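With one protein chain held back, the other chains of the complex are shown just where they sit.
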Amino acid sequence: MNLSFVGYFLLKGLEISAPIAFAALGGVFSERAGVVNIALEGIMGVTSLTLVWGAIAFQSIWMGLIAAVVTGMLMGMVHAVVTVTFKVDHVVSGVAINVFGIGLSRFLCQSMFGAETQSKINPYLFPKLLGINSVAFWLVPVVALCMFALYRTVFGLRLRSVGENPEAADTLGVNVNLLKYVGVVLSGALCGLASATLFADKWITGMVAGRGFIALAAVIFGRWDPLGAVLASLLFGYADTFRIVFESKIPIPSQFVQMFPYVLALVVLAGLAGRSRAPSADGKPFLKGEE
Amino acid sequence: MSDFLLEMRDITKHFPGVTANDRVSIDLRPGEVHALVGENGAGKTTLMKILYGLNRPDAGSIWVRGERISIRGPRDAIRRGIGMVHQHFMLLQPFTVLENIILGEESHTAGVLALAAQRKRIADLMRENRLVVDIDSRVEELSVGVQQRVEILKILFRGATILIFDEPTAVLTPQEVDELFRTLREITRQGKGIIFISHKLDEVLSIADRITVIRQGRVVQTMDRAGATKQRIAELMVGKPVLLEVDRPVVQRGSAVLAVRDLRVRTARNPSAVGGVSFDVHAGEIYGIAGVEGNGQSELVRAIAEGAEVESGEILLEGGNITRWPVRRRRDGGIAHIPEDRQKYGLLLAFSLAQNLALGRHHKPPFSTRLATINFRAIRESAREIIKRFDIRTPSEETPAHALSGGNQQKAVVARELSGGPKLLLASQPTRGVDIGATEFIHRQLMQARSEGKAVLLISADLDELIALSDRIGVMYKGKIIKEFTHDTAVREAVGLAMTGEASDVAV
Partner (left out) sequence: MSRSKGRFGRFAVLEQAAPFIGFLASVVVLVVIVIVMQESPLKAFAAIFKFTLSTSAKLAAVVSISIPYFLSGLSIAVAFRAGVFNIGNEGQYFVGGLVGAMAGIYLPLPPAIHIPVVVLASMAGGALWALVPAVLKATRGIHEVISTIMFNNIGIALVNYLVNGPLSGMKKGVSLEPQTKKILASAVFGKLNGFFRSIGWNVPNYVYLDYSLVVALVMGVVVWFLLFRTRRGFEIRAVGASIDVSRYAGIRVKRVQVGAFLLSGAIAGLIGLQEIFAIRGFYTYSIASGLGFDGIAISLIGKNSPIGVVFASVLFAFLKQGGYGLQLSTKVPNSVTYAIQGLMILFIVVINEVMIRFVRNLRKKEALR
């Protein structure tokens, strides 16, 4: 085990953890505002498509990034409208958006690229830094920003209050619905950022491969705290990296090795259940006084 | 410039099917405590919600210090110096006292919290009003009385000069009530005005300068403290001479149906929620449990009804040990339970009234056949009979339960629990949130059950109800029964005193 290999492993792990970590940060904001968002997977599926499209169409990967973030925000907006304004059950809405996302991405792909299940190749990629996608490094300032925003700003305090006790926040004049919207749209935007660290060279149906759900497990494991969720994501990401790097050397059939991240997520959740505490009003519709 | 701090003139508010406020007028002078009394559903809370901006009136006007104002939301109310301490605290439990107080009024630089100046202001406020709380402690660590202080600080912090208190003493021990009243007098000494909503007439007479009685959405009378009596107020509240005594036929008490032996219940929040309770309830007897909410009554009932979170001890039904029995077995064995929150625990709101009336016995004949299918016709027939017998107002037995009024929903729950022919009836807050007609009806049903030889365990936050109905009363304090009274010795003052923990020679 030499130093350059360790370095490679650390960097590769960061790159692989990044999509989960950004998505998990999105999940944290949404849930802290009291909205359960299981549509991270579906949103990421669409944003990774628009990332590729935007890059090709405007011949710049940065335009692709903007397209991805905007798409994520729009889809987040849909979830927000359905759950906050129409008060549909959060899990039902999340499931519906996941299904919608699958359909939408196939339709968009066929409209944009002529084929239903994969896009054209995108030659415009993010610059690399130390051999990996440089956007992965954005994780560090972004998580610091998230921690600061959530715990040291007026916005963060109010957001957390809305997820904890929206009735109380409402009586103090806090705009509950607006903050819920912001939390959910922010989670969509972060999904857009997450897809930037996935595979920017081509979109293939199913490429998100459950990372959106692993991100949810990371949110729970990280106790709904931005730093905690990112650390949990790193755990999952590095475990997956371990699998990839050592796959050929492991005497177990490859399919079982592929199961590893999913089994790990289950084991982690099974070990924790009941001990962590979601925001008290997570998943509950907010009904103002007159209703 | 008017003499009055606040005037609400001809306030009218309609909800579907009911007029909550009908041309209500009320005013408040500086330095005054003005009590607003009325039955549940009379319209007091609606009126105050209008004042605080949580509801909008259909007609009428609000005047603060002679100036007409419009209140579109809590922010407007706060800006005008109106503050409300709610009956159910509006606090963020895991947040600190500081955070709870400043939420919505945070001082900041460019969005970043900068709270040093506000800390100082709060410290000053605490000193001025003699309300001391540790500003950095988390609210969930504080006792109920202290949490209320946080609520008061919240509104003082925002410069409230008109303070509304909605049933503030419901969750306090008598000692804490005294402290609260001291605080209220301190506040009025500074020239502020207080509106005090309560249906506890003793407290109202002790603190109020003026009293306004509201009944069915209208103001019945506004009177000065001088010359006001409990009897007079109660009659105005109800609209007819009030029988403060319930008809009590002499009933022969039978053997013990329920025996609780050294029961200990441990919950996640409280390791000694019930810390060693022993008592009996006999056939033909109503045993009341008195105590301020939060002293273990709910946990005790849940342990008897469901076996929830029992750590040790025994529960015996007619001599048989049922401590480990699952809920269904307890019900089949003759235990009926009127839960304290009918909507959360007692009724499937989306299901029909008929199905709700069969719930809990749906697995037995005649509702369930030998082939494990449901006999819906039997359910409907049984429901029709029950609806008639208990006079439940509903368009049909197929009406979904959520469409019924609160009083009829509670009647339905009571009817269901009694129609199974139980041996033991557990009644938790059976008349909470129920109009006077239904309350009287439920009281009669409970007395009827007693006459029929059933054992009734009655938990109620309404001391008058308990004293009127119970043969014996056990007072619960911090998870233990510290004193028992018989019907003859159960006097309001004595029971109230026991509720504070006095009379205990057990180390608490």
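Note that the chains take the letters A and B in the order they are written out, and that residue 1 is the start of every chain.
The criterion applied here is as follows: a residue touches a chain if its C-beta (ideal position, glycine included) is under 8 Å from a C-beta of that chain, and two chains touch if they have at least 3 such contacts.
These numbers come from a predicted model, not from an experiment.
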*Determine which of the presented chains are touched by the chain that is not presented, and list them.*
A, B
*Option from A:38, A:179 or A:281 whose C-beta touches the chain left out*: A:38
*Among B:217, B:360 or B:430, choose the residue that contacts the chain missing from this document, as touch is defined above.*
B:360
*Identified contact with the non-displayed chain, of A:8, A:100, A:124 or A:138*: A:100
*Can you list where chain A touches the absent chain?*
38, 78, 82, 86-88, 91-93, 95-104, 106-111, 116, 209-210, 213, 216-217, 253, 255-256, 258-259, 262-263, 265-266, 269-270, 273-274
*In terms of residues, what is the contact footprint of the unshown chain on chain B?*
16-18, 305-306, 326-328, 330-332, 337, 339, 344-352, 355, 359-360, 362-363, 368, 372-374, 380, 384, 387, 393-400, 402-405
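Note that in this section only the chains that are shown with their structure count from here on.
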*Take the average of all CA coordinates in chain A, do the same for chain B, and state the distance between these two points in whole angstrom.*
44
*For chain A, which residues are in contact with chain B within the complex?*
152-155, 157-158, 160-161, 164-165, 167-174, 280, 288-290
*Under the touch definition given earlier, write down the residues of chain B that touch chain A in their complex.*
49, 52, 54-56, 73-75, 78, 84, 86, 90-95, 99, 103-106, 108, 111-113, 154
